[in-house]
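On to chain A.
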Amino acid sequence: GPSPQRRPAAASSGAGAIRVASMAASTKDTLDPAKGAMATDYVRHYMLYSGLTSIDDDSLRPRPALAESFDSDDRITWHFRLRRGVRFHDGAPLTSADVVHSLRRHNDPAVASKIAAIAAQFAEVRADGRYGVTIRLTGANADLPTLLAQAQFLIVKAGQDHPDGTGTGAYRLAQFEPGVRTLVVRNREYWIPGRPHLEQVELIAIPDETSRVNALLSGDVHAIHAINPHSLPRIEASGTCEAVVTPSSLYTNLIMRQDHLPTSSPDFVQAVKHMLDRPLINRALFRNTAMLGNDQPVAPVMPYFNRELPQTVLDLDRARWHVRRGGLNGLRLPLYCSPAATGSVDMASILQEYGSQVGLEFAVNRVPADGYWSTHWMRHAMTFGNNNPRPTADLVFSLFFQSNAEWNESGWKNERFDRLLTEARGEADEVRRGELYGEMQRLVHDRCGIAIPVFISLCDGYDKRLKGIKPIPLGGFMGYRFAEFARWED
Partner candidate 1 sequence: MTVELAPPPATGPSDASAAAVEVRGLSITVAQPDGTRRAIVENISFAVPRGEVLALIGESGSGKTTIALALMGFSRFGATIAADCLRVGDMDIAAMGQSALRGVRGSRIAYIAQSAAAAFNPSRTILSQVIEPLLVHGLAGREEARARAVALFRSLALPSPETIGDRYPHQVSGGQLQRLMAAMALITGPELVILDEPTTALDVTTQVEVLRAFKAAIAESGATAVYVSHDLAVVTQVSEHIVVLQNGRMVEQGDSARILTAPQSEYTRTLLAAARPAIRPTADAALDKVLTVDSIHAGYGRIVRGMPATPILADVGFTVRRGSTLGVIGESGSGKSTLARVIAGLLPAASGEVLLEGQPLPRAMAQRSREQLRRIQLVFQNADTALNPAQTVRDIIARPLAFYHGLKGAAAHARVDELLDLIRLPRALADRRSTELSGGQKQRVNLARALAAEPDVLLCDEVTSALDTVVGAAILDLIDELRRELGIATVFISHDISTVRAFCDEILVLYAGRAVERCPKAAFDGHSHHPYTRLLIDSVPDMDPTWLATRAAAAGPALAVSAIAPELCRFLPRCPVAIGGLCDSNPPPLHVDDGRAILCHRAGGPGDASR
Partner candidate 2 sequence: MSGALAMRVRNMRLSGRIGLALVLFWLVLAVGGPALAPHPVGAFIDQEVFSGPGRTFWLGSDYLGRDVLSRVLWGSRYTVFLALGAALLAVLGGTSLALFSAIRGGWTDEILARAMDTLNSMPSKIFALVLVAAFGSSLTLLLLIAAFIYIPGNYRIARALAINLVAMDFVQVARARGEGAFHIARYEVLPNMIHPLLADTGLRFVFVVLLLSGLSFLGLGVQPPYADLGSLVRENISGLPMAAPAIIVPALAIASLTVGANLLIDALKPGGKA
């Protein structure tokens, strides 16, 4: 392999200045946290802004950040005390006004916040003196501190309708060209002493995976996001770079609509779930980096994961039995997949293969990535969905499984599930919460028209001279926050 010393040390000014490539950039790139929609945005926003809370390790528990403490008696009304002496990049001090502005924005349709749905539970956000903020919710939610750690809830300056990058984050904005690059330099007055370690970070995007890996291997960039597990051997073999695999709750799921025939038939659903060769998918598509899924959305790395649930395994006899019992033999059904849902095209091929062995004929329809979510997803009897890691089980369940949820992907209705969900949200007792979430996982596993073959791990590649990197299951690049922790060591 090439000798490390010949490789360019950094983009421009010697050590401590690195270049990082994420997956996608477009003219949609924004400096407004509320509009952040892609990894590139999250990385950029976490560098520039800070949140009230943050999630710093794989326990996925919220910690104080700009809020030095928070509490609630009923999990409806929450009180946050802000850290004093925190300054924005322009020198202005952080006060409750900034926080109130940042949180209220999400309920303004003109802002087009990505998490307007979550922010809808803010009944009231008000300042409580110069350094206090009170949030009253429409219903109890024990997860609020976790939710507030999300990139969209990062705090911007009061009065800014179009945030310009002036935040309280570890880096200051030096240059921003949507779709091309973001250049940030170290914020020497960062409110966490001793951080960050890098002088300068240039964030670009290289959409083509092969190019991204090549750029890392040739030393043109020092960290890359989202590599295909198939590229892992190349990175390992290079000697100069290494891969970090982050287990996550990201999954690509097969949706069987409960308002269509024959996907609404419990036999059909069971047959499909038993036809899924999960180890094969893990091996062939993900080079064994994934974790087997069990047709419910809570990943093993998440709190409240139900370990008792028996793993569904490939059982063609059982699948055949269900097919016969449901009178589904010889059925021909279109199956929509798209590069938009990671791995769905190959999963569809695998399903097609096994389907032919149990008497089901799937006609694979690969459709373009653009327009997939608006025109195909959930619109046909069988489509694929793709869900990013969510910080809480409640969020996944309420977004995708609650009966009246807008993206109730399979269109299933289960009153008991809905009741449990509301109950768990307001429950303070951790043990009791665990039981409730365990029960919900069982219900989804048994009844819901959703098959989740695997939880996909996130693979990132780093130059070996970049230290301090560890996985945080919320997303690649240490939950998009690697810039705060990474060090450069020659």
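As a selection rule, all candidates are chains of the complex that A comes from, given by their letters.
Operating definition for what follows: a contact is a pair of C-beta atoms (placed from the backbone, for glycine too) under 8 Å apart; a residue touches a chain by one contact, two chains touch by 3 or more; residues count from 1.
Bear in mind that the values here come from a model prediction, so they are computed numbers and not experimental data.
Listed candidates 1 or 2 all sit in this complex, but the one touching chain A is 2.
Chain contact summary for the complex, chain A toward candidate 2: residues 209-210, 213, 228, 230-231, 234, 280, 283-285, 287, 337-339, 345-346, 348-350, 352-353, 364-371.
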